[in-house]
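Apart from one protein chain that is not included, each protein chain of the complex appears where it belongs.
Right after this comes chain A.
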Amino acid sequence: MKDVLWLVQNMLRILFKSKKSVLLTLGLPIVGIIISLLMYGGTGTTNLHVGIVNHDSSRITTDTIKFINGLSHVDTKTVSPRTAKDEVAEGTLDCVITFDKGFTKSVESGIPDHIQIASIKGATVTGFVKSYLNNYLENIASFSKVANGHIDTYNQLYKTYQQSHFKVKTGTLKDTSKNKEMTYQTIGYLMMFMLYSAINLSGMITREKEGRTYFRLLSTPINSRKYVLANILTNLCVMILQIIIVIVVMTNVFHIHVSVPYWEIFVTLLLFALIAIGLSLAVVAFASSTSSMGAIENLIVAPTSMLSGCFFPIDVMPETIKKIAHFLPQSWLLDTINKLQEGQHFTGLYLNVLILLAFALAFFLIAAYKFSRNNQVSTFL
């Protein structure tokens, strides 16, 4: 074991002597955090920008608009029907509420109608306004049932309602969704960089073969198994360092709360480290030179990371892509992180853990098989 550690020491020395390697190995995962921050950061308290198209300038419509404007974190702006669509498309407005002619009458008759809400951001945006608006309109529509068709009674009830004071105690729940999204995305980028870094480190085997130091090493008391073991251990050391750096920088420097105990994140990422090392060894086993290794790397790492949801949430992808992602280890790791963030216990995620371990084992076996058949005649003649 002493000679393996001697090899590990030398591999780490070679790696960390190069400033470029240090930057790529330890700096890139931090870049991943920064990208996530840029994507999701600065959105702690967002205001919803609502456009109002008013074709029904009556008292109830005006009061409804006032109500919407009075909601916390909501800004309203009157827009013309012509520009409304453009502003939604450009993103200056999150949604547009259109009050068509007849809105007031529909409310007075007890069945609110002639109101539309439009957005391209979907239910996450419209849901918030809709829920408040439905509640408000249901209240004022219910007066017509009480008034039983008497317009004066309705007006009296409506006036009293508008002038009444309610004491409402509000409490704000902390929105952890952004932190979760940032953690999820940061881990997505970290996985991609871990794969690149693992292939780069395992690529040392190919580079040493090309530089002939590999054959010199094998003429010493070191054998190929010890050499590959040393490469795996070196890779593992570097990956553990990357994981620790990401967790520390993410939580202590950028104050992103991961919502999962650190050890669980660490163990989960350690599983991925094994997958990354296994895959990198398989790549090295199949690559006959550093250039072919680079080509295989480009063919595997970025596309699979994208398909697995490392760059953006997998929910936005078509169903077919989602099915493909089931065959990629990155998506299983992100799924594990997701479930941990949702509060599931680590021990309950044994299926995910087993699948991740199976991926690692499969890659190691493929690499071992290919290495054993790599004794090309040309190498020894």
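Basically, a contact is a pair of C-beta atoms (placed from the backbone, for glycine too) under 8 Å apart; a residue touches a chain by one contact, two chains touch by 3 or more; residues count from 1.
Note that contacts and distances are computed from a predicted model.
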Among "Imidazole glycerol phosphate synthase subunit HisF", "Two-component system, sensor histidine kinase YesM", "AzlD domain-containing protein" or "Antibiotic ABC transporter ATP-binding protein", UniProt-listed name of the chain not shown: "Antibiotic ABC transporter ATP-binding protein"
Residue of A:Val88, A:Ile140, A:Leu217 or A:Ala325 touching the missing chain in the full complex: A:Leu217
Absent-chain interface as seen on chain A, which is shown: 2-3, 6-7, 10, 13-14, 17-18, 211-213, 215-223, 377, 380-381
